[in-house]
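Every protein chain but one is kept in place in this view of the complex.
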Amino acid sequence: MSDSPGEATTRLRVQCPDRPGVVSAVFDYLYRHGANILQADQHSTSGEHPRFFLRVEYDLVNGNVPAAEVATGFGDEVARRYDMEWSVSYSSDRPRIAILGTREPNCVLDLLWRARTGELTAEIVTVLSNREILRPLADRFDVPFECLPVTRETKVEQEKQMLERLQGRVDLVVLARYMQILTPTFLDEYPEKVINIHHSFLPAFAGADPYGQAEQRGVKIIGATAHYATEDLDAGPIIEQDVLRVTHRDKRPDLIRLGRELERVVLARAVRWHVEDRVLVDDNKTVVFQ
Amino acid sequence: MSDSPGEATTRLRVQCPDRPGVVSAVFDYLYRHGANILQADQHSTSGEHPRFFLRVEYDLVNGNVPAAEVATGFGDEVARRYDMEWSVSYSSDRPRIAILGTREPNCVLDLLWRARTGELTAEIVTVLSNREILRPLADRFDVPFECLPVTRETKVEQEKQMLERLQGRVDLVVLARYMQILTPTFLDEYPEKVINIHHSFLPAFAGADPYGQAEQRGVKIIGATAHYATEDLDAGPIIEQDVLRVTHRDKRPDLIRLGRELERVVLARAVRWHVEDRVLVDDNKTVVFQ
Amino acid sequence: MSDSPGEATTRLRVQCPDRPGVVSAVFDYLYRHGANILQADQHSTSGEHPRFFLRVEYDLVNGNVPAAEVATGFGDEVARRYDMEWSVSYSSDRPRIAILGTREPNCVLDLLWRARTGELTAEIVTVLSNREILRPLADRFDVPFECLPVTRETKVEQEKQMLERLQGRVDLVVLARYMQILTPTFLDEYPEKVINIHHSFLPAFAGADPYGQAEQRGVKIIGATAHYATEDLDAGPIIEQDVLRVTHRDKRPDLIRLGRELERVVLARAVRWHVEDRVLVDDNKTVVFQ
Partner (left out) sequence: MSDSPGEATTRLRVQCPDRPGVVSAVFDYLYRHGANILQADQHSTSGEHPRFFLRVEYDLVNGNVPAAEVATGFGDEVARRYDMEWSVSYSSDRPRIAILGTREPNCVLDLLWRARTGELTAEIVTVLSNREILRPLADRFDVPFECLPVTRETKVEQEKQMLERLQGRVDLVVLARYMQILTPTFLDEYPEKVINIHHSFLPAFAGADPYGQAEQRGVKIIGATAHYATEDLDAGPIIEQDVLRVTHRDKRPDLIRLGRELERVVLARAVRWHVEDRVLVDDNKTVVFQ
């Protein structure tokens, strides 16, 4: 939770066991504290233990009460009663992002550019890599770059180095075609805070060389998938996917070229939605309030 | 508003001037009357006179109070206070539809089939036409068919006949490639209750022979548009659109064939959403809560 | 190869080892025999043993020479020399199709309707099923229906019955959500002549209950795949695929409903392309000349 909202709108995210009264309790609280609701989305799952998901974006009609105070009160008064996981952020927040990449520059450039133009309300604080290739690109955007080469022997140590570099400095890690598998140790530090782009329509073609696999199988459509990274490789909660038609003429290099468009667009959407607090994780799936 | 909900869920639709408290008032009322919210969508427009749109789907935890009674109470207690236009319907409702067609059978078959299989929760009570062509199709589904031929001279009279046939018997009129322009007199009887399918991506290629126009212009994508019919031809509030890629090889007959898929899918979605009370009209646009 | 083309256009399909001169040889032959080329598509694969694929559609400027004679001459004069697999068909041909279904009527209706309206230039000669459910639908289109119930014990016998029914009477078998796995014995009788529709974006969610699998995995896009059936279940050459966006709101029943649209459109395209001789099989892939 950030603390200085200023003119910004507030985003309240909630998830809890679903039960009657929960919606009413939230909106009643917000109304009593002068919230003017700009956008609100909710979702209830079905099944034995239904869960409730909510995202509200509001500004405060009465500017006297600080937004953070309203948020704190919500925790005490409402969230506790309904056993809510909740968080508040402000549209003025600029979450700090670390990009991890290896060789492919497209997704990296895309994110750097969107952050630069303000389309992505975030600050890219560093580009880390196991190679030197992306350094000039990071330099061009005046973003600190660091190369931590990884071999089988140094993997554990290098990841530790990485964690140290990031410690307390980033809110989100984006794997922009990073060609190393992160260990559970790393992932545990950033639960639901590591977004990976996989260059296939998962669960098709998980693993290595998805474009080669796609050519081999003769599919007529290729895809890309942005998901939260978990210990299960390529099996974390999917945030966004998109696809593109291909034909028998498109060989692996064509698929790679065409897929690049998908990768960067899909990754950019996922990062944007995460940054705007639009993605709530429901076990191994996501609820995305676009 | 129907009156016998049984096991059905209730759908409450609201639109009113946007102001603080309106969301809270609705959900508070629903909570106090035992509503268990299954789905809720809201939207606020911006501008000088912002409007608020809401659709809530709920069932009643306490089965003692009839759903209709809860709805009536809502009118007295909440709707009046906030100057709401509102309506209630039940998932068990089967709105009565009249299909108007001329020659093209595809959209007509599609709707008849969806109603038959229960995918579309509606009853198609009649197929009216200015030609005999569609009679066998209607017969096959045991839906009453009537042919009211139209000439320049008989147009006014025939439309009067049509209105009489429909009077009090239908909740929605679907123009499934009906090749006559309805007069304002007719449309006034069914405000926001006449859905038309136009075989282009409006506002491109409004008017006659859109596929011919599309071939002429050499577009690379064709579309179809379902909208509420208004006095302004092809200019009513758009409910749904979809598109399809075409190439230089596709001549007018190909566009017609390809477009047929679009027309029926787009029309079916629009009718379904209307029937499920998911479409709210905001001046000349629609708010669609999918 | 059919024998009486009349006014029809001729379609020549060729595949052979790729080598210089092959294109020239084909077009030279056609020119010398008075062919006016309406459409021509070719494709060469790469790799060690490149193959050449060609589809030409033409009519004969000089109506004196029968089209079949021109075709025969092609075999003697050109095809032998270049080691070609080749075939000729005419736009007036109406290949005979057997539909195999079980419970789901949508794809069956769709094909029956397209054949009836002439959009699909084919004759549906029978609907076979292991259940009685689809009988009324076949009846409605005056297409012979036969039910051959299958149990573990009768499976082999029933498939034999089926083969006998189809023997010499059909050119294509369409599995329109047929819920039995065909044996290699059956498939060997109809190589590259059995088209199956799988209700997922293969290779994702092969096997049973793909919509359940899709819901479980939380994908944001669902798909359907039409492919030639081979002994490897859900692994035959893909002819066509298409997809549709879904959200966290769409549960298994919604996916089933939404997927129905995909299934029938994708299957219809694949069957149409097959019937128009647009699909050439290249090992485990297809070359589709749309």
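The chains carry the letters A, B and C, assigned in the order they are written, with residues numbered from 1 in each.
The rule is simple: a residue touches a chain if its C-beta (ideal position, glycine included) is under 8 Å from a C-beta of that chain, and two chains touch if they have at least 3 such contacts.
Just so we're clear, the structure is a prediction, and the values are computed from it rather than from any experiment.
Touched by the hidden chain within the whole complex are the displayed chains A, B, C.
Against the chain not shown here, subunit B presents residues 43, 46, 201-205, 217-221, 223, 237-243, 247-249, 251, 282, 284-288.
Interface residues of subunit C facing the missing partner chain: 20-21, 23-24, 27-28, 30-31, 34-42, 44, 61, 245. In the full complex, subunit A makes contact with the omitted chain through residues 39, 105, 109, 113, 117, 119, 140, 249, 257, 261, 265.
FYI, only the chains that are shown with their structure count from here on.
Although subunit B and subunit C carry the same sequence, what matters here is overlap: shared residue numbers make up over half of all numbers found at their interface. When subunit A is laid over subunit B using CA atoms, the rotation angle comes to 180 degrees (nearest 5).
Centres computed as Cα averages put subunit A at a distance of 42 Å from subunit C. Mean C-alpha positions place subunit B and subunit C at a centre distance of 37 Å. Annotation for subunit A: residues 43 touch two or more other chains.
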